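One structure below.
Just one protein chain is left out here, and the rest sit where they should.
Every chain is named by a letter (A, B and C) in the order it is written, and numbering of its residues begins at 1.
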């Protein structure tokens, strides 16, 4: 059976076997014990032609309520931000798209330069000294940060604010299981971390205090105060932040963060049902040799020309093996490229505008929605582009009703926090228009009436 | 007002004006008489942002019944053939997509090589000696062929079979107006050209006899006999043929055609509401210096390496001006590239399969549809992938009813030929499945009941 | 490798039995064409097309693309061709299934979105050019010219006038005389003044009742605005002569002045120049043609009309010159141009011309010492230099073009317009940044120096391209227009 993805014809196979000196491909499999051979074809569906496959895939896609067919007010870690049109065209260029990790730098300067640009942009936004080439996603970035804090301080506890995305906490717990690092909570009763309480939890065993801002509920945390609390106990401060907000919000590094991690999906990466995403990871200089992941550095070639290479690799698994700072190998370089092109496109003014518009529209929406009888804002604390709404009816049911009317109403919080079972987390980006917000409000009003 | 498509900032404009020695851009416009200046802004809609524009464009697109949202049985010169996925990715590469006509061959070998490949493939399919780099579309190709036959023979009449696409005839008439070339008809009463009658019409004034096969009604013409009729009178035979059928059907050149033209849209070019299309143009060697359009030829460079250039340019307008063989300058090179990649992908076997499947499915459909009470095949002559159905109800109304049920039922023939006011021209390509055909038949049966 | 090291044609990758296509098997009872179709129509043996894998296809064409310079990768100052940035959003919009997958004969009722887009685009182009009506049907500028001249012809005939000649300046683009000739007119070449302007005395002399039209390019092909253009159109009209404007250089006057206001009766647009549709290595383009009211009855059929909220195709136009292509125009290009115009708006389009003019004048100024300027500035959107000074030292316009390729730039148009010796026609467009213009000017100045100090490097050029200078004579003397297996 000829496959369009396999070049060898039977004729060529014969010629090649002749050169090899084998009578058949079967002969090349002698090392495989007969009893271990699969005696039958694989039990998967038979090959289908491209047009039939496209029909099948479109049918599957059509069963999903996406942000094109619906007006999206969902967030909680993945946002419907504007994606400039050049990104997809540029990342699709085969030389970027089908290259591997730049092990041969002379033949990979394109990738290396874009990563170097990316590191620069992320460091600038987060207010940190150095950023790496990416981690899988925001959650695994936080997990790596926890392990890095553990290694850097030799301490065994991580204190996480309840304002940190619960999904990130679960991932961090998974990574901390092996090293036996203990996770402790810092309460956030009114939507923001109670730092007074946190201060008491943070102690000599604490490797790091972790907060997120805006946090999972959309509220803004007091980073400077958190830094004080952490540093007072000799712990590091890890801040989870969404870089797309950092055109308007201060870079956590400027407020005392030692490590900044976050989800970079908002920087031009498609939501794609949650992956691939972009794990942002930045730190202070003194931590650089403990950082996980790839780092690209500038150097010179034999003729003294500027060039770029993967550097400080003695941190990494392929050299340090069991003693590596992390096990990461493949990362999400292509998503980092999307973010690089996004940040180049938005630039100094554009990113500020994105933040300003998102905040403005979110606050308009919050005001408008909170006017609906029985609906109110759950928390009083200042928020940025996302907020928790208290509803008079079960959020799950309200959301599914609105879905039928073309709205992705938000994220019901019950599964994340039982005490917020009556809340819907609503996110508003710069893409939402006043008209869409008003229509959403009208629909919600009916749905909860 | 900053535009993302304009690089100069006000600051840079000032610096540049400084170098130029002008106080303002206004000063550079002195040659334009004041009274001729537009005293107001253009009366067009104000600029809108990308996301709003996308919303607007999607709304417009949504008002069209396309071949993704509907099952397409329409043809009559534009067909829903399979388009292999690599084509769009490859033509979108900026080096192809944003290049101009290859005036500097050393920096345009990519384009030149693809056109050379294209010329080779088209010559092979049509059975001719040489093909050009493309004309706008099938109709303008036929018009150019008529003028070329006129110039080559010095004769003043073109005899067109009634089986030739009426739209092609109209375009040919437009081009023949100036040179005063007269168009005469050859009847095709039973769906194919009546060559006995045609023989009488073709005479000493006839520059060329033009037939189409499969013709506008989908029926196959006797090319060899037509060649005889034309050549007997010292006229040329021009054949209109769809290259996507020539994996199965004999190349007209092999049957005596002197010029072969046709619409290449089926070769991987999107239907795109009828344009851009791909005008195929091929001829016998003795006519090459009278051919319209670009020709790419192989040659060598200074080091004796193989290279490609635009050649025989003394035929063309930029050199021969009023005496040029044609006025064409910009052609449809990118569509020719799509066709080249298409033919490379389908290859020797694939194009045969496309033809075989189209014919087989069309004949199954014809049989199935003709079984519907009151519905019959209008013509008895052998057809290829398209056929005229006689309906018991007005085809326009039947078609619009079926459109609401998700079928693009075919092309009502009334507007093309009053005598066929009760006919629907139905095309079936290899993409249509038996299931789709059966569903269509069931829907049609209801619609005409 | 320098992609240059790659020297394959797709046929040379072919291996019998390889497949790149994906087609389902037959799902209908009878699939054997030999049973379905009469033998005499069938091909004896399968066409000699390549047999390759999908990967062969993708790598081959990816590599070939790397042998090209394009606007996306290189500065492309090809005069008269307006090689500006082609926005990516245009491509996304043109590929929406509702547009790209729409059949041309879809009933008007189910193609309202497409018809609306065409109607609005025609209206916008009419406003931009100061014309009363626009046909979007012509596939390119040259076809727009043919349509325009044919409408003029039909107009005169409708008034019982038998005019036989069309005047075309010696500076005109080749398509102007060529299109005019096809329209059945005798082409009379009108000598321009040394500065490229129309010589009104000469014009007055040749303007007679046999003249059907005067066809000129504004700004002219030397990049200059015709200062007495209004006089010219009035002079023509006084003699019953129609005036046609070749709109290829429209990028210079958007929102500044309008052909209609200058007195033109007809003008065409090159959407692939002014309105950012890609050139794709030679085309497709789109060449809509605009006319004043008195020519409207002669427009090609069909015309997109609007009645209330309903859009339709109007075929009932007895005076029409007929059709130019089978369907309605290069719709895919129309979608791109529409997207661009909506993106720019009035202010945006105006700043396009302002900056195109600024960029051209900046280049002209920076190069005026090292090269002869065809006509003293200020110029409009492009400037024409002459290498006659370099020619004396043995360096031609062609040599300069080839050397530019090595320095990382595509070349200006050369030897056009014909009335300028060793012409180098430079059009930067508004989308290029100052640093690019400076780099280009530095390169041009370097070449001027090399002409005096090191001409060899120029005569050797290009050496960085996949091939070096090619033998044009051999190509024309021994035409090799299709591949045949190497014996």
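We adopt the following convention: a residue touches a chain if its C-beta (ideal position, glycine included) is under 8 Å from a C-beta of that chain, and two chains touch if they have at least 3 such contacts.
Computed from a predicted structure; not experimentally measured.
Hidden chain, full complex: it touches shown chains A, B, C.
In the complete complex, the hidden chain is touched by one of A:203, A:270 or A:394, namely A:270. Mapped onto subunit B, contacts with the missing chain fall at residues 2-7, 9-12, 48-52, 85-86, 88-89, 94.
On the side of subunit C, the interface with the absent chain consists of residues 1-3, 5-6, 13, 15, 18, 22, 53-56, 58-59, 62-63, 66, 71-74, 85, 87-88, 343, 406-408, 431-435, 464, using the contact rule stated above.
The rule is short, and it goes like this: only the chains that are shown with their structure count from here on.
Across every pairing of chains, the maximum count of C-beta contacts belongs to B-C. One finds 19 Å separating the Cα centroids of subunit B and subunit C. Note: centroid distance subunit A to subunit C, computed from Cα atoms, is 46 Å. In subunit C, 18-24, 54, 58, 62, 87, 89, 91-92 are the positions where the chain touches two or more neighbouring chains simultaneously. Touching of two or more other chains is recorded for residues 50, 58, 68, 82, 84, 89, 92-93, 433 of subunit B.
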